[in-house]
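Only one protein chain is missing; all other protein chains are in place.
For subunit A:
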Amino acid sequence: MSENSPQSLDKIQAPVGRTSLHALHLELGARMVPFAGYDMPLQYPAGIMTEHLHTRTRCGLFDVSHMGQVRLVPRSGAVRDAALALERLVPADIGGLAAGRQRYALLTDDNGGILDDLMVANLGDSLLVVVNAGCKVADVAHMNANLSDACEVEFLEDRALLALQGPEAEAVLSTLLPEAREMRFMDMRRFNLDGQELTVSRSGYTGEDGYEIGLPGSFADEFARRLLAIPGVLPIGLGARDSLRLEAGLCLYGSDLGLDTSPVEAALEWSIQKSRRAGGARAGGYPGATLIQNQLDQGAPRRRVGLRAEGRAPLRGGAPLFLPDAPGVEVGRVSSGAFGPSLQAPVAMGFLRADLAEPGTRLVSELRGRAVAVTVSAMPFVPATYKR
């Protein structure tokens, strides 16, 4: 047998990096794979299916320390100055982001493409930005080149990042950080635990309630072991992380987002708040603003949609999409797909001619030379359970 590689974990470079939890992964029996320059756990002995379902029903702990954490410290001392500076690079409203809150944003380029997607939190005295592993070096250079007049760009390479996700995440984290219980979805708070500074947000990449926890790398192993000792907590690898985010309708940079996708094509208009749109208080002013505003007004020629294929064989990234009565004419393409363990059915997302993007539209794809019926589906495929 051999693996043909239409999988989304294919952003592979030489495996040089190790996170602070590397030894723990090996001890837990993880199958390690190279991912974005790191040796990361694809799955633990429980397997992707069990890990996925466990996260939906109880609580999963993910090591996402390969991701980049960056602090933007305003030179003026006023966090709003850092926020307004960052607005030069993203179409999201950062100036209006209250202290203790977090927001999803996109780094755009001059062609309206997406350089990266990221989370931006207002820590009160600075901004905390979390970016994708594969983009982090370029992102830091980009921020240094464009924001240095207003902020100091601190690349927090010595900090780890864990995600605790699932319906029991609140009860689990509260045993160590009782006040985590009071947080709502997209809140961000600093905690002190045993003299260690933790940055905790109530957010994640699974569609479940949960937290992402930034902490010193030197404290990560001990903290992870304390969480894993709590009944109901299972370590979860990148395999289940991908199937969970796909069922939740969340984008993966490099598969669903990239330089050739605009925020409007990617159906991420909600990440461009009113203040940054035409007529808003701080309209435009980010790379690609003219093109993106144009698409906000008139729509884009193609749009990201959810896709459900008939049968059990998953469509993978790259599969073409056709109209049933015009099998020769490609109208779209799958960007990422997998088997959804919660749905016990294949799930995918892809980019489709905008006039066909309505849920319910019937399409055909091709899998190993055979036609497969596909239906455009609303996302998320599995309802989100965020604590709003």
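Criterion: a contact is a pair of C-beta atoms (placed from the backbone, for glycine too) under 8 Å apart; a residue touches a chain by one contact, two chains touch by 3 or more; residues count from 1.
Keep this in mind: contacts and distances are computed from a predicted model.
K.L.:
Can you tell which of "Cytochrome c biogenesis protein ResB", "Heme chaperone HemW", "Sugar ABC transporter ATP-binding protein" or "Glycine cleavage system H protein" UniProt lists for the chain that's not drawn?
P.N.:
"Glycine cleavage system H protein"
K.L.:
Looking at A:Ala99, A:Ala313 or A:Val329, which residue reaches the missing chain?
P.N.:
Selected residue, touching the omitted chain: A:Ala313.
K.L.:
Looking at A:Thr19, A:Thr55, A:Ser243 or A:Ser262, which residue reaches the missing chain?
P.N.:
A:Ser243
K.L.:
In the complete complex, which positions of subunit A touch the hidden chain?
P.N.:
1-7, 9, 42-43, 47-50, 52, 239-240, 242-243, 311-314, 316, 338-339, 341, 368
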